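Heads up: the structure comes next, in structure tokens.
Apart from one protein chain that is not included, each protein chain of the complex appears where it belongs.
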Amino acid sequence: MTDADVDALMANPAIAAIKADNFPAHIALRAILRNDGRIVSFESGDIVVREGDYGNSAFLVLSGTLRVVMPPGLSRDLLGRQAPHKKSLLQSFAQLWRNRRVPEVRDAARYRDIAAHARRSKSDVNTHVFIQDVPRVLDENRTATLVAGDIFGELAALGRVPRSATIFAEADAKLFEIRWQGLRELRRYDPGWKRRIDENYRRNALKSHLGAHPLFKSMEASALEAVMDRVRFKTYGSFDWHVTYKQMRESGTEGENAQEEPIIAAEGTVPDGVYLVRAGFARVSMRLGNGQRTVTYLGAGDHFGLNETYGAWKSGEPIRLQHSLTALGYVDVLRVPVSVLAKHVFPNLAESQIPQDVRIDRAIKDDAFVEWMVDERLINGTQAMLIDLERCVRCDDCVKACGSTHGGNPRFIRHGFVFDGWMVANACMHCRDPVCMIGCPTGAIHRHETAGVVVINDDTCIGCGTCARSCPYDNIRLVEVASPSGDLMVDEQNRPIAKATKCDLCVDQPGGPACVRACPHDALRRVDASALLAHDIVTSG
Amino acid sequence: MRAVNRNSLLVWGLTAGAVGALLFWRHSVITKLGATAFVTGYILFGLMVFLALYNTRKKLSMVPLGRASSWLTLHVIGGLAALFIFAAHIGTFWPLGLAEQVLATLFLLVSASGALGYYLQLWLPGRLARRGPEMIYDRIPAELARMRAEAEAAAMAAADVSGYDTLGRYYVESLAWYFARPRFSLNHLLGGRRPEVWLRRRLQTIDRLLSDGERVHLKRLEELGAAKTALDAQYSLQTLLKSWPMVHVPLASALLFFAVWHLIVVHVYAR
Partner (left out) sequence: MENRDRIRHDRSRYERPTLGWQCGRAAVWGKPCSRGPSATGVCGGTAACLPAKNGDVWQCRRPPAEGGPCASGPDAEGHCGLQQLPCSPRPSLRVWRGRLAFLAAGLAIALIALFASTRSMPSLPVSSLDPGDLSAAHAHFVGEAGCGACHQAHGQGISAWWQAAMGKGTRPLSTACQDCHEFGGKGRLAHNRTFEARADLAATDCLMCHTEHKGGNAPPSALSDAQCQTCHTQRIDSFALDHPPFPPGFPHDHPKGVRFDHASHLGKHFADPRLADQLPPGGCTGCHQIATAARAIQPAGFDATCAGCHADSITRRDFVLFRWPELASAGVSAANIAKACGFSKEKKDKTEAALAKASFSAISLDTLTPLQAFLLNALADDPAEYGPAVQDLAKLAISDGADPLVELIEDRMGKSASSKLLAGLNSEQVRQAFCAWSANEEYAPAGTSGLSGWKADALDLRYARPSHADPVLRAWFDAVAALPMPADPDEADLLKEARDDLLSPANSPGLCTKCHTTTDTKEGTKQVSWSHTLGQARALTRFDHQPHINLLGPDKSCTNCHKLATTAAVAGGSSFTPVAVSGCADCHAAGRLRDDCLLCHAYHQDHALKKGMMANGN
């Protein structure tokens, strides 16, 4: 952004309302706008945000009109999604001869169709996918209109939740896009933006989030309203934690431990409420000797400090926290203050209805595995490929099975993080917090409609590599695709055409992940990290 | 997790029961002067075909045909059961006809190689995991080449420090042999310490001729040597894990054809 751009922006009513004086000198408003924002323009029909995408920025409409597509939303073709097709038994069998011996063979004709839907933006280097027949889309879908001055996308940017709706430009539009870092500063120092964002959040997301927690599940609507009004939000750590995490790892300081992580609630203090994790991960640790011992980690939906708070309310004596809660990378936390709980929640619940906090009941010798899982951020995985190296005979049957279910191309590599005879192999873990999905320009990488696993639509992937670079675990690979004859496909500049590939958990195959089925020694499993820790299935014995 | 699979226990039990029932049936039929060879023969042949299907299952991993581990369990149990049925089928320890001797020899060799393989599969993975670091078999040559390049570079760099080519010469004379390709494979299989001893002795020999500056590079050579030793261990054990099926599978394929021939001959001649 040039100074002229910033000047023009400062004149915009939504920005002009911000009191620049509230910002500290080292985080000046202009600097925020300049460093964390940019002006983007969209032509009529260009999709700005896609339902289901993860994003790290919010938008302020400067000019033009945009349309918000209401449920049920646009067809998956328009969104660049892949059809949730499951192969029949015959089709799966047919892979025996349909699979190519040449690696990464693609049908170039498919790409040409898709390419017709994408165009390069006039204002920036990005590629925009556009809707060709806007009137028909308007005809077939209920839409709401966004006009100059409206803000959207802030929930996804701050709360790390998928975009809730698709928004496209009806007429040529100019938007101010601000990254989450800038947005956070605006919320922090400007009461107007804070109110705007928080209210939006309360209105749209809080109710469903609270209602999912056992503590509030059976509450009356009026009481829940009252709770909602008093709930505090806070975000810790870096939204782009994977970037800093990777930098940290590359710089060799991966021995990060609990002491250096942002503290949400400290052990030994009296809690000022119950903490609910809304997104991201937090480490629960306790002091032991001269260090911190990781008890467990919390993910979305988990709570912290409930037992102490409830005990204090029950006994009337303040009870100090038994554990510390620290942010692992990025974490978005809700705090329900003690007073709210005492008034609306605790009196209505029997003691048996109070969920128990996680307790540590393992020997210190078994800590290493948990620490490793947390330090490597493997806790993110819901389908991590865990290989028992003391059973694995290195036959590569899993890799070959993967190849045979993916057109002859294995979609993972049998190497990875190794700890004490266990390997978390280089296969997509289908993370709870899929950082790979942030910033995909075409929406090719997305959560599968029915299965929920993260998949890449090969047709709409443009091989930019954003996802591959984002994945903290190196589980996404860029490959150069070839024609059936084995020649590399190249673009006009003789550059090979690349595609991002990764494990799709055999979402289109009958019978589930072929790798698991193919392991003759039950050495390979797909595991949910939380289940892995909860059941202690690894550490025992 | 590493505990015994309950299902496989069940299969073991059922198979033992089935084989026992077959042997009992054979005993009771033979004492009634009935012909059991056809029944045991067909069961054995069917079992052998089923055992061979395990390989087909591997080729059809895209089709949901049950877990390979279940197949392996059945393969192992079936193979063991086949031994008993084989004994029941031939009745004596050793058949007399040449054709049947070939068949029996193949059967016993396939069984023996299978049993050996099964044992190796139980024994070697643990050693591989404990020895570490994990290395994909196909990557070993590249990894070895990388280590060799680094080792050569370290040996050469010592000359830049001191102006003498002592370490470089010594590398060519002695250590180059070690980095040329995997060494001491058999010793690694047996779990011996010969490579370590060999390497330490070589490094000690040259140590006293080096300056402190050169020793930095010798230290690097030592690290690379240790890494190479670990790599050799991976290579040696994984090679064995990948080699035994080279005996088992071809023999099994020959066995099947001889068994079919036996079946035909028996039908034509023995009735």
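Here the chain labels run A and B in written order, and each chain numbers its own residues starting at 1.
The rule we apply is simple: a contact is a pair of C-beta atoms (placed from the backbone, for glycine too) under 8 Å apart; a residue touches a chain by one contact, two chains touch by 3 or more.
Owing to the predicted nature of the structure, the values given are computational and were not obtained by experimental measurement.
Asks: Please work out which displayed chains the absent chain touches and list them by label.
Replies: A, B
Asks: Going by the contact rule already stated, which one of B:L190, B:L209 or B:M246 would touch the omitted chain in the full complex?
Replies: B:M246
Asks: From the listed residues A:N475, A:Q509 or A:S530, report the one that touches the chain absent from this view.
Replies: Touching the chain that is not displayed is residue A:N475.
Asks: I need the residue numbers on chain B that touch the omitted chain, in ascending order.
Replies: Residues of chain B in contact with the hidden chain: 30-35, 95-100, 102, 133, 136, 138-139, 141-142, 144-146, 148-149, 180-182, 242-243, 245-246, 249-258, 261, 264-265, 267-271.
Asks: Could you list which residues of chain A touch the chain missing from the display?
Replies: Per the touch rule, chain A residues meeting the hidden chain are 100-103, 249-250, 252, 396, 399-400, 403-404, 408-410, 413-417, 426, 468, 471, 474-479, 486, 488, 490, 493-496.
Going forward, only the chains that are shown with their structure count from here on.
Asks: Indicate the whole-number Å distance between the mean C-alpha point of chain A and the mean C-alpha point of chain B.
Replies: Each chain reduced to its C-alpha mean, chain A and chain B end up 43 Å apart.
Asks: Going by the contact rule at the top, pick out the chain A residues touching chain B in the complex.
Replies: 89, 92-93, 95-96, 388-397, 400-401, 404-405, 413-415, 418, 421, 423, 509-512, 514, 516-523, 537-538, 540-541
Asks: Considering the complex alone, what residue numbers of chain B touch chain A?
Replies: Counting only chain B, the residues touching chain A are 1-3, 5, 58-69, 71-72, 121, 124-126, 128-130, 132-134, 136-137, 238, 241-242.
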